[in-house]
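Working notes for the structure below.
The complex is shown incomplete by one protein chain, all other protein chains being positioned as in the whole.
== subunit A ==
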């Protein structure tokens, strides 16, 4: 019961992060670039419980935030879902390997989110212009993944006494 409340809190936070971030867009750097603060919730859930809960948080967040924004089952929803699923897979695998710290896990998540999105754009539009941005997006995903990892580490450090964590 308590876990369910925490999960729904995390999902709600993720939705707010995603919607607020869509207002303050960083897309003028490279089209499609975001820090992806909503990923903080997913990474936090990964280190709080495990990869199953991370999948719940991330996928529910994608569904509900696109429902609230009115883009459910539109192109931007599929883009976000494909990137989300690929980044979930990457993060779960790296977490299971237990050789990567939180930085590595979140950087891999950001990187594979970008790869999934570019792949989905190429599949949907049948045009290959987005490939031109892939190198830049990959380089920038290091930065955004580092930010997310740092933020999540701060959250974990500050709530350490109150909540039991898995292997950090």
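Keep this in mind: contacts are C-beta pairs under 8 Å (C-beta built on N, C-alpha and C of every residue); 3 or more make two chains touch, one makes a residue touch a chain; residues count from 1.
The criterion applied here is as follows: contacts and distances are computed from a predicted model.
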Per UniProt, what's the omitted chain called: "Heptaprenyl diphosphate synthase", "NusG domain II-containing protein", "histidine kinase" or "Alpha-D-ribose 1-methylphosphonate 5-phosphate C-P lyase"?
"NusG domain II-containing protein"
Identified contact with the non-displayed chain, of A:60, A:122 or A:138:
A:138
Which subunit A residues touch the hidden chain?
94, 97, 99-101, 103-104, 107-108, 111, 131-132, 134-136, 138-139, 141-142
